[in-house]
Every structure is written in C-alpha cells, then in structure tokens.
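The complex appears here without one of its protein chains, the remainder shown in place.
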Amino acid sequence: MLRLGMVGGGQGAYIGNIHRLASRLDGQWQLVAGAFDVDPERGRAFAISQGLDPARSYGTYAELIAGEAGREDRVDAVAICTPNFTHYPIAKALIEAGFDVICEKPLTATLEDAVALEKLARESGRFVGVTYTYSGYPMVHEARVRVARGELGAIRTVQVEYPLEWMATAIEQSGNAQAAWRTDPKKNGRGGSIGDIGTHAYHLAGFVTGLTLESLTADLATFVGGRALDDNAHVMMRYQGGARGLLWSSQVAIGNSNGVRLRVFGEKGSLQWFQEQPNELVFTPLDGRVQIIKRGADDLSEDARLRIRTPPGHPEGYLEAFANLYAGFAEAIRARQEGREPSLLGQNLPLAYDGLKGVAFVEAVVDSHEAEGQPWLTPVAV
Amino acid sequence: MLRLGMVGGGQGAYIGNIHRLASRLDGQWQLVAGAFDVDPERGRAFAISQGLDPARSYGTYAELIAGEAGREDRVDAVAICTPNFTHYPIAKALIEAGFDVICEKPLTATLEDAVALEKLARESGRFVGVTYTYSGYPMVHEARVRVARGELGAIRTVQVEYPLEWMATAIEQSGNAQAAWRTDPKKNGRGGSIGDIGTHAYHLAGFVTGLTLESLTADLATFVGGRALDDNAHVMMRYQGGARGLLWSSQVAIGNSNGVRLRVFGEKGSLQWFQEQPNELVFTPLDGRVQIIKRGADDLSEDARLRIRTPPGHPEGYLEAFANLYAGFAEAIRARQEGREPSLLGQNLPLAYDGLKGVAFVEAVVDSHEAEGQPWLTPVAV
Amino acid sequence: MLRLGMVGGGQGAYIGNIHRLASRLDGQWQLVAGAFDVDPERGRAFAISQGLDPARSYGTYAELIAGEAGREDRVDAVAICTPNFTHYPIAKALIEAGFDVICEKPLTATLEDAVALEKLARESGRFVGVTYTYSGYPMVHEARVRVARGELGAIRTVQVEYPLEWMATAIEQSGNAQAAWRTDPKKNGRGGSIGDIGTHAYHLAGFVTGLTLESLTADLATFVGGRALDDNAHVMMRYQGGARGLLWSSQVAIGNSNGVRLRVFGEKGSLQWFQEQPNELVFTPLDGRVQIIKRGADDLSEDARLRIRTPPGHPEGYLEAFANLYAGFAEAIRARQEGREPSLLGQNLPLAYDGLKGVAFVEAVVDSHEAEGQPWLTPVAV
Partner (left out) sequence: MLRLGMVGGGQGAYIGNIHRLASRLDGQWQLVAGAFDVDPERGRAFAISQGLDPARSYGTYAELIAGEAGREDRVDAVAICTPNFTHYPIAKALIEAGFDVICEKPLTATLEDAVALEKLARESGRFVGVTYTYSGYPMVHEARVRVARGELGAIRTVQVEYPLEWMATAIEQSGNAQAAWRTDPKKNGRGGSIGDIGTHAYHLAGFVTGLTLESLTADLATFVGGRALDDNAHVMMRYQGGARGLLWSSQVAIGNSNGVRLRVFGEKGSLQWFQEQPNELVFTPLDGRVQIIKRGADDLSEDARLRIRTPPGHPEGYLEAFANLYAGFAEAIRARQEGREPSLLGQNLPLAYDGLKGVAFVEAVVDSHEAEGQPWLTPVAV
C-alpha cells in the first residue's frame, strides 16, 4: 500500500471526504498523515478521529512536511484539498521537499501561479496529479479510445455542458460556506461557474477528443444579485484542425443536479456521455442506429476495463471514478519509484499541465468576456 | 369548411404533402385549387390525382390567381410550398390580388424580400401565416403560457438546439433534391443550417420566452466538402433585459433525427421540451422536484387544451402540431371574415412579422460570422 | 374516396371523434351517413353539425340501413362506435343488409355473441374490421415482421402490460360516463380492466409474436370499493411451442397514462415497444448492443414504411396509428370490390376472428379467476 498524506479536507469538508473514500476503495492507499484544518487543534483532533497516529496528526502543512521528511515510512504522496488560492504555496512547498502531489482542481487560483507550478512540477520531476474527476470514469476513457481509434472520423463539433442548480439563489449570503468561497474572487479566482465547473467541462471535452483549442470567445453572466463572479457562462470554441465547440456552464440552472454532458460529433459517428448515467455511452455510427455501449460490454477497450469493478448493469458512479484517479496515481507513482513504464491504468491521467490548461482556459474566457466585443482569444496553454 | 389553394408541393414534395395531411385532419379546410408544379402539365395532372376540379387545376400561380379571383367560391387562403426564393413574388401577387396566404418558412430567401413582404402584409391587411411548425405543439403553448404567467420568474438563460444528421455526407452531390436546394445559396438564401433549421430554433425560443433579442455573435462552419453554406452553427445571444441564449443548429450531427430541444431557465424554475417526445414538458420549480407535465393533464392552460385531440398517454406528434397551425389560421381568417376577435386558437400564431424576424436573424448570424472578429450584431427586426 | 357511415359516436363520444379524425387524415374516407346517438333527435342534429346531408342524418341504425340500402352512392362501410353490448345486434343487421363493418373492440360483450358474429362474418363474406389500435402503429408492424423473419429466433417469453391510472378512484360514482359503462357488467361484459385494455395487450402480444395461446391462469382484483368488475388483472400464459407470457392490465396504476408496453424475448434477441414512445423499437441482438430502430430508418420493412407519413424524428402517434387501420380497411375493402389481392397495407389487419379471440381470452381469464384454484384454461378461440 502507498502512504497518503492530506492537507485540508478536515471536519465538514466535502471534497476531503471524497478523497478519503476514493483512496480507500481499492486498498492501495492508506491515509497515514494529515494537516486537515486551518485551525491546527481542530486539524489534529480530526486526524485522530480518523484513526491516524497522533505523531502524524499535524497542525499545519509545514509541520507535515517537516515531520514526514525525516521518516523512513514517509508518505508517498500528499493530497491538497484546501481552498484554491492556497494550492500553489502548499504544492510548491511539498514539491520542493520532494513529495509527490495530488491536487484538487483548479490547479491554482491565478494563471501566474499555475504557470509557476506547472514549471516546477516539470523541472522537479515530481508527480503532480490533478483530480479532474470526470476523466476517472471508465466510459469516458472508452470514449477517448474510440475517438483516438478514429471511430468517429475527424471531429466536427463538440457540445459540452455542466449545469448545476444549487446556487440559483444567493445562498452564499445566508451561510453556505461552499457557496461563499466559490463566489469570492480572492479565494476562487476570476472565474465563477466557468472556474468551478466550466473547467471540468473543458477538460472533459479535450480529454475525450484529443483536440487542441485554438481560440474562444465568451459571454459570462451573473444572474444572482450581489454575486461578484459569473454564475452562467457561454463559450464558443474553435479547435485546431477546424472542429468547433460550444460550452455552457451554469450554477443557476434549476433542475440540474450535476448535469455534465458531452456530445462529440465526427464525420463517421457520434458519442454521447452523461455523467448522471455514467455507465453507458450512446454511440451512433454514420447511417446506423443509436446504440448503447454499456460499461462492461465485451468489446470495451483495455483502458476502460482496468477502471471497472463490477459487471454490466451494476452501477458504478462518482466515487469509483474518483477511485480510478487514485488507482491511476498509485500506478504512476509506483512505476516511477520502480523505474518502469506505468500500465494503462497509470496513463492518461490529469497532470499539472492539464491543471495549467484549465486555469489558462478560465483566464482566457474571463479576458474575452471583459474585453470590448468579446474577442476570440487563445489561452496561454492549450 | 374553408377553401384552400396551394402553390407548389406537388408530386414527391415533402412539405406539400404535410400541408395537405395537416389541413385535412380537423375537417376545417378543403383543398379545392392548386398550381402544384413548376411544370404546368405535371401540376395539373397532380391536381387531378388529388381529386380537384379540373377547372381549378392550374398550371401556374398566375393562372390560379386569375382563375380564383373571379369565382364566387374562391379560395379563402393559398398555401405557398415552393422553394424559398419564390415565396416573395408569389406571396406578393396573391396579396395584391386579395388572397390570404399561408407561407412556408423561411418567409423569403433575402432580407430585402422579407422586409417588403412584411410591409405589404401589414399595409394590405391580408392574413399571412408562416408555418413555424414547432409553435403548433400544445406543450409549446403550455410552456409559453407558464413563462408568461411568471412561473419561471425572470428568464436567465435559454438553451436551444436543432441538430439533424441527414446531411452528414454530401448527399446533395448524389442526387438528393431536398439537400440540393438547401445547399444552394440562390435557392435557400445565405444561411445553411442556420436558415433551414436554426431559424426554427430561434423562433421557438422567442415564442416560448417572449424575450426580444438584443444582439448575437455567431460562428458558422461547413464540414462537408464542396458545400457552399454552413452546415453547423453556433450562436450566442443576448436578450433585452439581460437573459442570455445559446443556439446550436447542425445538419451533420449524427444520431439526431430531428432533435429540436428547448430548455428555459428562470429565477424560479425551468422548463424543458424535446420535440421527439413532444407530449410532455419537464418542469422543475426552485428547490423542488423534476416533474413531468403531460399533454392532457388537468391543469393545462386553455391555450394548450384547444390544441389537443386525444387523452394523455395517446401520443400526438408533428402532423397534429401542423394541423394546429392550420386550425389556428382557420380561426384567425374566419374571425377576420366575421369581424370578431379570434378565440385563443387563432391567437399566438406565427405571422409575417415572425417570418421577417427569422430572416433577419439568419442575416445577422451570417453577417456576424463573416465579419472580422464576429461582432455582436442586432437583427433589423427582433 | 370510400364512403363511411357511423353508428354511435355522437356528441361528446370519445371514440367516435377518433374514428372521424383518423378516417379523414389520408383523404380516403368521407363520412357521409350516420346514426350517431341513442336519442334520434340528438343524433340527427349531430350529423348535421358535422356537415352531413340531412337525408343521411339518421335517427337509428335501422333507419341508416334502410336509407343507405337503396342508394346508388350507399356507404362502403359502417363504423360501429356504440357501447359493447350493442355491437352484436348492430353488426348483425349491417352484415345481413350487405354492409361492410368496422367495429370497435371488444367485438361483443359476450362470448356467445362473438362466436355468432365471427361465424356470420365468415359465412357472409362481408368485411369486418376491429379497431385494435395498437396494431396500426408502424413500429408494431416492424416488430411483427422482424419476429416473423426469425430475427429473435424462437420466442421464449413475452412481457406485456397495459396500466392506466384514470380509474384509481370511484369516478364512476361521481358522474364519469366513460367509467360508468366500463364498470357495468351489463354494458361492458364480464371483464373489467381485462376486457377494456387487457384485451388490447393480448392482441398486441399475439400480433407481434404470431404465437398461439395454449392456456392461461388469472388472478383478478377489484381495488376500488363498490366496483363490480376487476380493475387489475394478472395473467400467466403458455403459448403453443413452449413460450411463456405474463400480462398485466390495470385501471388503477397511478402514474400511467396509457402505458402499453410489450417486450418479446427470443433465443437470438429481444424487442421492446412502448406506446408512449411509439416511434422507436428497442432491439438487442444476442451478445450485442441495445439499439434503437427508429420509425423511418432505412432498413424498415415495407409493412412499416407503408404506414408512415413523416420522416424520422417527426413524431407520429395514436391518430396516425388509427388512420393506418382505416387506410388498411380501405385497401382491403377496395381489393375485395375490385377482386384483387390487397397490398401489404390491406394485410395483417385486425378482423372478426381477432375480435372473437379477444372476447374468448377475456372469458377464459374470468373463468379461470372465478374457478377454485385458478385453473389453467384454454380459450375457445386462440
């Protein structure tokens, strides 16, 4: 088993708990150290409540780095589950101390930080994984493989959307902490819905199609009064090679719980994946019938198979997708430790450069929106 | 019964047959005269094959006008089912001869013609209906009424799309006549997918929401080699009052037969309507459950009820929607003949101004796309 | 055009209106005579309101027979839309007077009448069509053809159901006329839900599979207090050759508007058809993917194509299915008039023997239920 440390994600934190559940599922990671809270005492207490060794229940990430650095059984990687604007300093300190990192998205709150962190990751040779969850789903890998194999032919248009409803009213003004930091530019960065969820949609589209963005133009809106960031974003995209894309993200789309939906149309067929029904791909070949490719079907790619735990018809979901990221990170880290190539499970993972692309995308979206006439812009990393 | 004449729509014509089926369904219209074909002989033969009086089986629309003008039992209205670029001269001649008109969409092939025709319609006082089919569906009326009543509150964003697959390859080059004229700028006008189907989507969104467009920016693409017009269109829209819209039309979206889909999100709820499942509206109130409003439900508006012929669960479809337009046109024409206000069935019909708006929309879309940087433009009629 | 007469189906009658709409759609039938109401005056007034010649606006069916019998332009067929228990005497009189008949289902209210009527139809050579609506849907024909071609291999099990919700409370006690006669054994016959809708399900299953029933056992229930007939029926069936079937009909299944659903499983594949989404068949081959066969797909059978009026994606529904029955009846009647074989449109129609089978099925279901231990019984006609 690999040893996992965690920064942030303590009592009441949504995403920290998801990291713990997901890392535990396959029995490949053991959480052994943590600095879980901005309040050191609360963080230590939480660590102990999770059954951690008190000696590894740290008050701050600096203590964690100091404490783990000297141990024989030091953690193999540290997951960063803190607010966006702290990702960079924490990741930087960890990398410089020689730790591998698993970082929540977005990689950082500013483009400057993202550029620096990606450079640091690249030059240090440390592993930096970014938890773009949706790329953990087996049927998303299946879609990626089928596009790469040419089953759709040249891609023509990509329709991707990520609508949510939970911020349809000003819940950030009535005590919802999750909504509060997401609507605070200092903590969240310049993008509202586009930064929080649009970046997932953008990553998903690029992950599946393999297309490289050429330019974009964006129209943001803030519908809830008193909100400082966008809560609805429309983006038109042009990819290199001529494909087009349309992206919609919204935090105010009543009726949508977590409506990530990707549709890819090529000259020879189309694929559709909907996150709330993640165990199937809808595939239509040119002049053929609409078909359901089920998770677990006999003709799935090895990439998908490696990310499946149950037979067809036994639904897998979000935690399994997240666990697939952790399984992939484990394989990638082990392969580096062992000086070998990773298996397919350790390939096609979201890494620091993907994190940078996401931040650069959001930056370009906001820049386009804010400039007169919403010019077409090219993100600094694509 | 009202007496119907028809120009175009003869042997092998798709839309002419739809007009005949739809006008017949309710027993309110009787087809009594026609100039069905650009080839006079073929047109007359077709008329006779339809059981028309040989005396009213005309070779040209000019003959039809001349022949009907002098009759006691002259036609009450004439349906124009000819290629787009001929709509204007035919409609003009009919209106000037005092006939009411039912015109296929788009109203005309050029903006100039559309402006002129709308003016003529307005000033002449003749009835000019335009067959934007989707506004014939009862659940589209239901959506319109619910938005108008304020059930969604202020509208925030509108997602509307009209993807098709049938032109995913260059079928216009291998003898498909329907595809041939649709890809010929002279016959179809400047818009490809945006003119043929995007205009339906635009009308539907405006019809349901009651919003007035402020401006748009567009990105068109032509994916099939050798095609002169766009076959995929992305449009970002801003409505007066701040609502936003995203519109996608495509003739190359494999897997989509006739995928008209409208989603409207307001501050108090959302509505979704999908043309391939037209007998239901998906409604979600703020903080409430996703709900299915079925055609025929007890709490439907009178507007919807008047457009329903069968109980809930007994599907109605495209022909019934088209027949609702004909029923509405009949009521509107009768009301004018009788000097009274039309009932609800004769209200909220697509008329000449709606036709003009559609043509102006397409013009603005193509203008925006063709201009450097895809500026936001305002159509001349909104 | 063929000339249609109608008995019953006057003011406020649901099914009479459906017959009129459906017979009109294709322009092949013209309603020219009728005795629409048990009250002669009301019937004549209704006839005139429908634009019928006063001379052919009859007070009783006897008058209609007498009046039409002597005309050159006598009706080609008469549709019977009266309460079940009157079908037999009316049909008998019509047949004996030499008229072809289109009869609502069930053929008769008693088995005795059904046997007699089927015999009369057979021996007289008159055409007797029965409006089992669901066999008018093009995709039901498609399913039938595919089963007949062997695409599913030998059939193993058939799951068919027809749940409704509208009689979930005792609406027959508060003035609902439709519910009142359906719950009155004298007017409806011995079967409640099984007679009203179970018989549709039974016909549909046999129509698609071509299987012949061997025996059945049934468990009926009456859930609404004060109701004299079953409102929920469970039936287990064994077909000749070894296939099995399960049939459920219910008038109290809240949430179901008109939930006719058929699933057929064979050794080589399965087919599923759901009436509320009638434009598609779900097909799964052995070891293959779930696929959608759309109405209008290129590889449809001629049987289905002949029953389609619009392209794929343009929904057709209940009225079109009903119109297909009328189109089929027209073709069958014309072929007999012209002494030729009918085209495919005039084949595979529900006729008197199908009506008899339906009545015999209901009889056997009620007999099995009422006998001690619910024995397996074989209907007198299968």
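Per-chain residue numbering starts at 1, and chain names A, B and C are given in the order in which the chains are listed.
The working rule: contacts are C-beta pairs under 8 Å (C-beta built on N, C-alpha and C of every residue); 3 or more make two chains touch, one makes a residue touch a chain.
Please read these numbers as outputs of a predicted model, since none were measured by experiment.
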Which displayed chains the hidden chain touches across the whole complex: A, B, C
Chain not shown: contacting residue from C:Q11, C:T60 or C:T157: C:T157
Which of these, A:D196, A:D303 or A:E316, touches the one chain of the complex that we don't see? A:E316
Any idea which of C:I18, C:V130, C:V145 or C:V290 touches the chain not displayed? C:V290
Using the document's definition of touch, tell me which of B:L120, B:A148, B:A170 or B:A297 contacts the absent chain. B:A297
Selected from C:V38, C:V282, C:A335 or C:V380 as touching the chain missing from the view: C:V282
Name every residue on chain A in touch with the hidden partner chain. 1, 14, 17-18, 20-21, 24-27, 50-51, 164, 256-259, 275-279, 294, 296, 309-320
Spell out the interface residues on chain C facing the chain that's missing from view. 156-157, 159, 161, 165, 168-169, 217, 219, 221, 223, 232, 234, 236, 238, 242, 244, 246, 248, 250, 252-255, 265-270, 272, 282, 284-286, 290, 373-376
Contact set of chain B toward the excluded chain (per top definition): 287, 289-294, 297-298
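The rule is short, and it goes like this: only the chains that are shown with their structure count from here on.
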Chains adjacent to chain A and to chain C under the stated definition are B
Which chain wins if you rank chains by how close their C-alpha centre is to the centre of all protein C-alpha atoms? B
Looking at C-alpha means, what's the farthest chain from chain C? A
Just how far, in Å, is the C-alpha centre of chain C from the one of chain A? 56
On a C-alpha centroid basis, what's the spacing between chain B and chain C, in Å? 35
Where in chain C do residues touch two or more of the other chains? 294
